[in-house]
Each structure stands twice: as structure tokens, then as C-alpha cells.
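Every protein chain but one is kept in place in this view of the complex.
Take a look at chain A:
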């Protein structure tokens, strides 16, 4: 885990190499709950002249059973992803959490396995979506939207494993009409944590409530995140609290969808 640096060295090397084609790994949450975020992420890549391949055989990175201690189940599902994304081209992942799983935990998962080498090579092709746009494509964004104030929430995996907080911020800073707000304790976990939010719902809820209060205090009109797990948690909490008060409500969306909407009107 690259704990403190926001720029893992492996990405520095890929900075100038713009690929012709990339795989897109949609993640299971995007697939079922936020497909528009996935589509926006794909369209932003395609706009830069890169072909996006979306293999239908992909499903989930395997993190839920892995974090719950069901290693064998995680291995079996991880194999399917490695097979579906087998060509030696970058795999772009619109989630720091799934990207972290594939990049840092696949090698561990397969360490005593016949597929150890494959897992290592696979992990080296993983790149988180905002880092791909910012570092590899070096995308230039033209903001066509109305002035707004936005807060970015970076997932713990995106921040601590993938080190991509800066990439998300850099993309948002390119949007001229977007005023960036930094919530208090921005680096603290929102309380989602996959099965954690189900197994410890009370602690998770208290973390989410604090996070939402900090976001509200910034006066932001919109919350964006590069991770749909956090988004689902925070969005659900914000909407629930809005049910009880008519004051200042905050919309939320995936970073990709937000950017796509700002640049494609």
C-alpha cells in the first residue's frame, strides 16, 4: 500500500503513453445502480480517441467475499475477471475500491496459486478512471455548466491504496464554473466499507451522518465521488435527512457523470 504519496510511481511511467484501446471494468455497483456513471466514464474516454472495450463476461472484482474472509469465493470470481480482461491493454476502473482490489489484492489472493504470474501482470494494467483521464490522457475539460459549488469525497481505497485524490481534484479544478469545497475531515471514512455497513449498521450510520454534516457545512450544492459504494451510502443518508427538513438539499453523483454533464451540454 502506498500510504502517503498521492502519486504512485508506476503511474508516472504511463503518463505519456496514450493507448489506442482500453478495457473498461464497470464494477457491480455501477452495473446495477449507476450505469449512467459508467457510460459517462466511457464516453469521456472515447472522446479522447481511445477505443473502449467492455467485455460482457465481467462481473465483480471479488472484494465483498475477500473482505469477509471467503478467499476461495473471491479467487473464483477474480479468475473470471482476469479471463474476461485478458488482453495486454490497460484496464480502466471507475472506482478506487475495485481498482485497489485488483491492483493490490489480486497478487496477494493468488500468491500461492498457479495464476500468480498472471495476477501480477494483470494488476500492473489496472488504472483508476480519474487517474487515467488526468495522468494518461491529460484531458482538457471545457466547462459548459452553470456556476456551482461542489464537494469531492474520495473513498479510502482511492485515497490510500490508489493515491488518486489529487487526480479527482485536478479534474474538477479544470471546470471553470465549479467552486470546490473541502469538507472538514475529508480523509475520514464515510462508514460504507462494503459489508461493514451491514454488519455494524449503527457505527456505519454515525460515520455517514458526520460525513454528511461536514459536507452540508461547506455549502456545497453537489457531492461527487469516484466510488459508488461511498456515493450510495452518503446519497442515501443525505436524502433520508432531507425527508425531515426542507432546508438546503445536496445532490450527489459519480465524478464521471458530473464531468460528462458539465462538458457535453
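Keep this in mind: a contact is a pair of C-beta atoms (placed from the backbone, for glycine too) under 8 Å apart; a residue touches a chain by one contact, two chains touch by 3 or more; residues count from 1.
FYI, contacts and distances are computed from a predicted model.
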- Note on the structure: Among "Putative tricarboxylic transport membrane protein", "Long-chain-fatty-acyl-CoA reductase", "Iron-sulfur cluster binding protein" or "ABC transporter permease", UniProt's protein name for the complex chain that is not shown is "Iron-sulfur cluster binding protein"
- The one residue from A:22, A:137, A:156 or A:224 touching the chain left out of view is A:156
- Would you mind spotting which of A:73, A:166 or A:221 touches the chain that isn't drawn? A:73
- Pick from A:204, A:220 or A:263: which residue touches the chain that isn't shown? A:204
- Item | Residue in contact with the excluded chain [from A:90, A:168 or A:191] | A:191
- Message: Considering the complete complex, identify which of A:21, A:86 or A:240 is in touch with the unshown chain.
- Response: A:240
- For chain A, which residues reach the chain that was dropped from this view? 1, 3-4, 26, 28, 30-36, 38-39, 42, 54, 56-57, 59-60, 62, 64-71, 73, 76-77, 80, 84, 108, 156-157, 160-161, 187-189, 191-194, 196-209, 232-233, 235-237, 239-240, 243
